[in-house]
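A single protein chain has been omitted; all remaining protein chains appear in their positions.
Should a chain be cited, it is by its letter among A and B, assigned in written order, with residues numbered from 1 in that chain.
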Amino acid sequence: RSGEMAKSTQLIDNEVFRAYATYTAIVLLKMMLMSLITAYFRITRKAFVNPEDTASLGKGDSAKKYLRTDPDVERVRRGHLNDLENIVPFVGIGLLYALSGPDLSTALLHFRIFAGARILHTFAYLIPLPQPSRGLSWAVGYAVTFSMAYKVLKTALLL
Amino acid sequence: RSGEMAKSTQLIDNEVFRAYATYTAIVLLKMMLMSLITAYFRITRKAFVNPEDTASLGKGDSAKKYLRTDPDVERVRRGHLNDLENIVPFVGIGLLYALSGPDLSTALLHFRIFAGARILHTFAYLIPLPQPSRGLSWAVGYAVTFSMAYKVLKTALLL
Partner (left out) sequence: RSGEMAKSTQLIDNEVFRAYATYTAIVLLKMMLMSLITAYFRITRKAFVNPEDTASLGKGDSAKKYLRTDPDVERVRRGHLNDLENIVPFVGIGLLYALSGPDLSTALLHFRIFAGARILHTFAYLIPLPQPSRGLSWAVGYAVTFSMAYKVLKTALLL
(Lines give C-alpha, C1' and ligand atoms only; values in the text may rest on other atoms or scores of the structure.)
Protein backbone atom coordinates (compact mmCIF):
# COMPACT_ATOMS: atom_id res chain seq x y z
CA ARG A 1 0.00 0.00 0.00
CA SER A 2 2.95 2.32 0.42
CA GLY A 3 3.10 2.54 -3.37
CA GLU A 4 -0.39 4.01 -3.53
CA MET A 5 0.40 6.34 -0.66
CA ALA A 6 3.51 7.59 -2.39
CA LYS A 7 1.54 8.19 -5.58
CA SER A 8 -1.20 10.18 -3.95
CA THR A 9 1.11 12.31 -1.86
CA GLN A 10 3.10 13.39 -4.92
CA LEU A 11 0.51 16.07 -5.56
CA ILE A 12 1.70 17.86 -2.44
CA ASP A 13 5.30 17.66 -3.77
CA ASN A 14 4.33 19.71 -6.82
CA GLU A 15 5.36 23.33 -6.21
CA VAL A 16 2.25 24.96 -7.69
CA PHE A 17 0.08 22.66 -5.59
CA ARG A 18 2.15 23.47 -2.49
CA ALA A 19 1.61 27.18 -3.15
CA TYR A 20 -2.13 26.54 -3.57
CA ALA A 21 -2.19 24.56 -0.31
CA THR A 22 -0.35 27.32 1.54
CA TYR A 23 -2.57 30.20 0.41
CA THR A 24 -5.79 28.19 0.69
CA ALA A 25 -4.90 27.32 4.30
CA ILE A 26 -4.10 30.99 4.98
CA VAL A 27 -7.35 32.43 3.57
CA LEU A 28 -9.49 29.71 5.18
CA LEU A 29 -7.81 30.32 8.56
CA LYS A 30 -8.42 34.04 8.07
CA MET A 31 -12.09 33.29 7.39
CA MET A 32 -12.27 31.09 10.51
CA LEU A 33 -10.85 33.98 12.54
CA MET A 34 -14.10 35.89 11.82
CA SER A 35 -15.96 33.43 14.08
CA LEU A 36 -13.67 34.33 16.99
CA ILE A 37 -14.07 38.06 16.33
CA THR A 38 -17.86 37.65 16.24
CA ALA A 39 -17.77 35.76 19.54
CA TYR A 40 -15.51 38.45 21.04
CA PHE A 41 -17.93 41.25 20.10
CA ARG A 42 -21.00 39.24 21.18
CA ILE A 43 -19.48 38.74 24.62
CA THR A 44 -18.01 42.23 25.14
CA ARG A 45 -21.10 44.01 23.69
CA LYS A 46 -23.44 41.54 25.40
CA ALA A 47 -25.44 41.08 22.19
CA PHE A 48 -26.75 37.57 21.61
CA VAL A 49 -29.27 35.93 19.37
CA ASN A 50 -30.01 32.58 21.08
CA PRO A 51 -31.88 32.65 24.45
CA GLU A 52 -29.73 29.76 25.75
CA ASP A 53 -26.61 31.94 25.28
CA THR A 54 -27.80 34.52 27.82
CA ALA A 55 -28.73 32.04 30.58
CA SER A 56 -25.51 32.76 32.50
CA LEU A 57 -26.20 36.54 32.42
CA GLY A 58 -29.37 36.45 34.50
CA LYS A 59 -32.86 34.93 34.66
CA GLY A 60 -36.04 35.85 32.75
CA ASP A 61 -36.37 39.49 31.69
CA SER A 62 -32.96 40.49 33.01
CA ALA A 63 -31.37 38.12 30.47
CA LYS A 64 -33.79 38.96 27.64
CA LYS A 65 -32.31 42.44 27.23
CA TYR A 66 -29.13 40.86 25.87
CA LEU A 67 -31.05 39.32 22.95
CA ARG A 68 -30.33 42.21 20.62
CA THR A 69 -28.32 43.15 17.57
CA ASP A 70 -25.17 45.24 17.89
CA PRO A 71 -23.64 47.23 15.00
CA ASP A 72 -20.14 45.85 15.61
CA VAL A 73 -21.36 42.25 15.73
CA GLU A 74 -23.38 42.72 12.53
CA ARG A 75 -20.37 44.29 10.80
CA VAL A 76 -18.15 41.29 11.56
CA ARG A 77 -20.92 38.94 10.40
CA ARG A 78 -21.19 40.81 7.09
CA GLY A 79 -17.43 40.51 6.66
CA HIS A 80 -17.65 36.80 7.41
CA LEU A 81 -20.42 36.26 4.84
CA ASN A 82 -18.45 38.26 2.27
CA ASP A 83 -15.50 35.94 2.94
CA LEU A 84 -17.70 32.89 2.30
CA GLU A 85 -18.98 34.41 -0.94
CA ASN A 86 -15.47 35.13 -2.22
CA ILE A 87 -13.16 32.56 -0.61
CA VAL A 88 -15.32 29.57 -1.62
CA PRO A 89 -14.88 30.40 -5.36
CA PHE A 90 -11.13 30.94 -4.78
CA VAL A 91 -10.71 27.54 -3.10
CA GLY A 92 -12.73 25.69 -5.77
CA ILE A 93 -11.41 27.46 -8.87
CA GLY A 94 -7.90 27.73 -7.39
CA LEU A 95 -7.67 23.95 -7.03
CA LEU A 96 -8.59 23.44 -10.68
CA TYR A 97 -6.22 26.24 -11.67
CA ALA A 98 -3.35 24.65 -9.70
CA LEU A 99 -4.00 21.39 -11.58
CA SER A 100 -4.18 23.12 -14.99
CA GLY A 101 -0.39 23.46 -15.17
CA PRO A 102 0.32 27.19 -14.70
CA ASP A 103 3.86 28.53 -14.25
CA LEU A 104 4.84 28.66 -10.59
CA SER A 105 5.53 32.40 -10.78
CA THR A 106 2.14 33.14 -12.40
CA ALA A 107 0.34 30.96 -9.88
CA LEU A 108 2.13 32.59 -6.94
CA LEU A 109 1.21 36.02 -8.33
CA HIS A 110 -2.47 35.03 -8.36
CA PHE A 111 -2.44 33.44 -4.90
CA ARG A 112 -0.46 36.26 -3.23
CA ILE A 113 -2.61 39.04 -4.67
CA PHE A 114 -5.83 37.21 -3.68
CA ALA A 115 -4.66 36.56 -0.10
CA GLY A 116 -3.39 40.12 0.27
CA ALA A 117 -6.63 41.57 -1.12
CA ARG A 118 -8.80 39.52 1.25
CA ILE A 119 -6.70 40.47 4.28
CA LEU A 120 -6.97 44.14 3.27
CA HIS A 121 -10.72 43.66 2.77
CA THR A 122 -11.08 42.43 6.34
CA PHE A 123 -9.22 45.44 7.75
CA ALA A 124 -11.21 47.78 5.48
CA TYR A 125 -14.46 46.24 6.74
CA LEU A 126 -13.66 46.03 10.44
CA ILE A 127 -11.86 49.32 11.14
CA PRO A 128 -13.72 50.56 8.89
CA LEU A 129 -11.60 52.35 6.30
CA PRO A 130 -13.33 54.91 4.06
CA GLN A 131 -14.53 53.66 0.70
CA PRO A 132 -13.35 52.74 -1.90
CA SER A 133 -10.87 50.71 0.25
CA ARG A 134 -13.28 47.85 0.84
CA GLY A 135 -14.72 47.98 -2.66
CA LEU A 136 -11.31 47.93 -4.34
CA SER A 137 -9.90 45.11 -2.19
CA TRP A 138 -13.06 43.10 -2.97
CA ALA A 139 -12.69 43.80 -6.71
CA VAL A 140 -9.03 42.74 -6.78
CA GLY A 141 -9.81 39.35 -5.21
CA TYR A 142 -12.75 38.95 -7.59
CA ALA A 143 -10.58 39.70 -10.63
CA VAL A 144 -7.90 37.21 -9.54
CA THR A 145 -10.51 34.44 -9.20
CA PHE A 146 -11.95 35.37 -12.60
CA SER A 147 -8.47 35.20 -14.18
CA MET A 148 -7.92 31.70 -12.72
CA ALA A 149 -11.36 30.57 -13.97
CA TYR A 150 -10.43 31.77 -17.47
CA LYS A 151 -7.24 29.64 -17.41
CA VAL A 152 -9.20 26.62 -16.12
CA LEU A 153 -11.83 26.89 -18.86
CA LYS A 154 -9.18 27.48 -21.55
CA THR A 155 -7.28 24.35 -20.42
CA ALA A 156 -10.08 21.97 -19.46
CA LEU A 157 -13.24 22.97 -21.32
CA LEU A 158 -15.40 19.88 -21.87
CA LEU A 159 -19.07 20.73 -21.88
CA ARG B 1 10.84 18.39 -10.69
CA SER B 2 9.34 18.43 -14.19
CA GLY B 3 8.47 14.75 -13.78
CA GLU B 4 6.34 15.43 -10.73
CA MET B 5 4.78 18.37 -12.51
CA ALA B 6 3.79 16.17 -15.42
CA LYS B 7 2.28 13.64 -13.04
CA SER B 8 0.14 16.09 -11.10
CA THR B 9 -1.19 17.82 -14.17
CA GLN B 10 -2.43 14.54 -15.64
CA LEU B 11 -5.56 14.86 -13.54
CA ILE B 12 -6.66 17.70 -15.78
CA ASP B 13 -6.12 15.43 -18.83
CA ASN B 14 -8.73 12.99 -17.54
CA GLU B 15 -12.02 13.64 -19.34
CA VAL B 16 -14.28 13.22 -16.31
CA PHE B 17 -12.08 15.60 -14.34
CA ARG B 18 -12.11 18.09 -17.24
CA ALA B 19 -15.92 17.97 -17.25
CA TYR B 20 -15.93 18.51 -13.47
CA ALA B 21 -13.54 21.46 -13.85
CA THR B 22 -15.70 23.01 -16.57
CA TYR B 23 -19.00 22.80 -14.72
CA THR B 24 -17.49 23.75 -11.36
CA ALA B 25 -16.00 26.88 -12.93
CA ILE B 26 -19.38 27.67 -14.53
CA VAL B 27 -21.46 27.34 -11.36
CA LEU B 28 -18.89 29.20 -9.23
CA LEU B 29 -18.76 32.05 -11.77
CA LYS B 30 -22.56 32.11 -11.76
CA MET B 31 -22.49 32.37 -7.96
CA MET B 32 -19.91 35.18 -8.15
CA LEU B 33 -22.26 37.03 -10.54
CA MET B 34 -24.71 37.40 -7.62
CA SER B 35 -22.26 39.84 -5.96
CA LEU B 36 -22.38 42.10 -9.03
CA ILE B 37 -26.19 41.94 -9.17
CA THR B 38 -26.38 42.83 -5.46
CA ALA B 39 -24.04 45.78 -6.03
CA TYR B 40 -26.11 46.88 -9.05
CA PHE B 41 -29.35 46.90 -7.01
CA ARG B 42 -27.70 48.55 -3.99
CA ILE B 43 -26.48 51.40 -6.21
CA THR B 44 -29.62 51.84 -8.38
CA ARG B 45 -32.03 51.47 -5.40
CA LYS B 46 -29.71 53.49 -3.15
CA ALA B 47 -30.02 50.90 -0.37
CA PHE B 48 -26.86 50.36 1.66
CA VAL B 49 -25.96 48.74 4.94
CA ASN B 50 -22.57 50.26 5.82
CA PRO B 51 -22.44 53.98 6.74
CA GLU B 52 -19.10 54.37 4.91
CA ASP B 53 -20.82 53.30 1.66
CA THR B 54 -23.17 56.30 1.68
CA ALA B 55 -20.49 58.93 2.34
CA SER B 56 -20.43 59.98 -1.32
CA LEU B 57 -24.23 60.47 -1.34
CA GLY B 58 -24.31 63.30 1.18
CA LYS B 59 -23.35 64.21 4.74
CA GLY B 60 -24.99 63.35 8.06
CA ASP B 61 -28.75 62.78 7.99
CA SER B 62 -29.02 63.23 4.22
CA ALA B 63 -26.84 60.12 3.75
CA LYS B 64 -28.45 58.16 6.59
CA LYS B 65 -31.69 57.70 4.66
CA TYR B 66 -29.83 55.40 2.25
CA LEU B 67 -29.05 52.97 5.10
CA ARG B 68 -32.09 50.83 4.47
CA THR B 69 -33.16 47.46 3.14
CA ASP B 70 -34.67 47.13 -0.31
CA PRO B 71 -36.80 44.13 -1.40
CA ASP B 72 -34.82 43.65 -4.63
CA VAL B 73 -31.47 43.73 -2.84
CA GLU B 74 -32.71 41.26 -0.22
CA ARG B 75 -34.03 38.95 -2.94
CA VAL B 76 -30.64 38.78 -4.69
CA ARG B 77 -28.94 38.18 -1.34
CA ARG B 78 -31.27 35.27 -0.60
CA GLY B 79 -30.47 33.83 -4.03
CA HIS B 80 -26.75 34.23 -3.30
CA LEU B 81 -27.01 32.46 0.05
CA ASN B 82 -29.04 29.66 -1.55
CA ASP B 83 -26.22 29.29 -4.10
CA LEU B 84 -23.67 28.97 -1.29
CA GLU B 85 -25.82 26.35 0.47
CA ASN B 86 -26.15 24.25 -2.69
CA ILE B 87 -23.07 24.93 -4.82
CA VAL B 88 -20.62 24.25 -1.95
CA PRO B 89 -21.89 20.62 -1.60
CA PHE B 90 -21.78 20.22 -5.40
CA VAL B 91 -18.14 21.39 -5.60
CA GLY B 92 -17.02 19.19 -2.68
CA ILE B 93 -18.99 16.04 -3.48
CA GLY B 94 -18.51 16.54 -7.24
CA LEU B 95 -14.73 16.44 -6.86
CA LEU B 96 -14.88 13.14 -4.97
CA TYR B 97 -17.40 11.83 -7.51
CA ALA B 98 -15.13 12.78 -10.43
CA LEU B 99 -12.30 10.84 -8.73
CA SER B 100 -14.51 7.81 -8.03
CA GLY B 101 -14.31 6.63 -11.66
CA PRO B 102 -17.78 7.25 -13.13
CA ASP B 103 -18.48 6.88 -16.87
CA LEU B 104 -17.93 10.13 -18.73
CA SER B 105 -21.52 10.12 -20.03
CA THR B 106 -22.98 9.56 -16.53
CA ALA B 107 -20.77 12.24 -15.05
CA LEU B 108 -21.67 14.74 -17.80
CA LEU B 109 -25.36 13.99 -17.20
CA HIS B 110 -24.96 14.85 -13.51
CA PHE B 111 -22.92 18.01 -14.11
CA ARG B 112 -25.13 19.34 -16.93
CA ILE B 113 -28.38 18.83 -15.02
CA PHE B 114 -26.94 20.45 -11.89
CA ALA B 115 -25.63 23.51 -13.76
CA GLY B 116 -28.87 23.88 -15.71
CA ALA B 117 -30.97 23.56 -12.56
CA ARG B 118 -28.97 26.20 -10.71
CA ILE B 119 -29.13 28.65 -13.63
CA LEU B 120 -32.92 28.11 -13.79
CA HIS B 121 -33.07 28.58 -10.00
CA THR B 122 -31.43 31.99 -10.32
CA PHE B 123 -33.90 33.12 -13.01
CA ALA B 124 -36.81 31.72 -10.98
CA TYR B 125 -35.60 33.64 -7.91
CA LEU B 126 -34.77 36.97 -9.55
CA ILE B 127 -37.61 37.46 -12.05
CA PRO B 128 -39.42 35.91 -9.92
CA LEU B 129 -41.22 33.05 -11.64
CA PRO B 130 -44.31 31.61 -9.91
CA GLN B 131 -43.74 28.58 -7.70
CA PRO B 132 -43.02 25.70 -8.00
CA SER B 133 -40.35 26.89 -10.53
CA ARG B 134 -37.84 27.84 -7.87
CA GLY B 135 -38.69 24.87 -5.65
CA LEU B 136 -38.35 22.36 -8.47
CA SER B 137 -35.07 23.75 -9.82
CA TRP B 138 -33.70 23.66 -6.27
CA ALA B 139 -34.86 20.04 -5.80
CA VAL B 140 -33.28 18.89 -9.08
CA GLY B 141 -29.86 20.28 -8.10
CA TYR B 142 -30.24 18.75 -4.63
CA ALA B 143 -31.09 15.32 -6.08
CA VAL B 144 -28.08 15.40 -8.45
CA THR B 145 -25.72 16.16 -5.54
CA PHE B 146 -27.32 13.38 -3.50
CA SER B 147 -26.85 10.92 -6.38
CA MET B 148 -23.15 11.82 -6.62
CA ALA B 149 -22.75 11.43 -2.84
CA TYR B 150 -24.27 7.95 -3.07
CA LYS B 151 -21.69 6.95 -5.72
CA VAL B 152 -18.86 8.42 -3.62
CA LEU B 153 -19.91 6.53 -0.48
CA LYS B 154 -20.45 3.28 -2.45
CA THR B 155 -16.95 3.56 -3.95
CA ALA B 156 -14.91 4.99 -1.11
CA LEU B 157 -16.63 4.17 2.20
CA LEU B 158 -14.02 3.93 4.95
CA LEU B 159 -15.43 4.97 8.30
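Observations, loosely collected:
Rule of thumb we're sticking to: a contact is a pair of C-beta atoms (placed from the backbone, for glycine too) under 8 Å apart; a residue touches a chain by one contact, two chains touch by 3 or more.
If you're wondering where the values come from, they're calculated on a predicted model, not measured in any experiment.
Check A:Thr24, A:Asn82 or A:Thr145 against the missing chain and you find that the one touching it is A:Thr24. Seen from chain B, the chain kept out of the figure touches residues 10-11, 13-17, 75, 78, 81, 84-86, 88-89, 92-93, 95-96, 99-101, 128-131, 134, 138, 142, 145-146, 149, 152-153, 155-159. Residues 1, 4-5, 7-9, 11-12, 15, 17-19, 21-22, 24-25, 28-29, 31-32, 34-35, 49-50, 52-53, 55-56, 80-81, 84, 87-88, 91, 95, 112 of chain A touch the missing chain (whole complex, contact as defined above).
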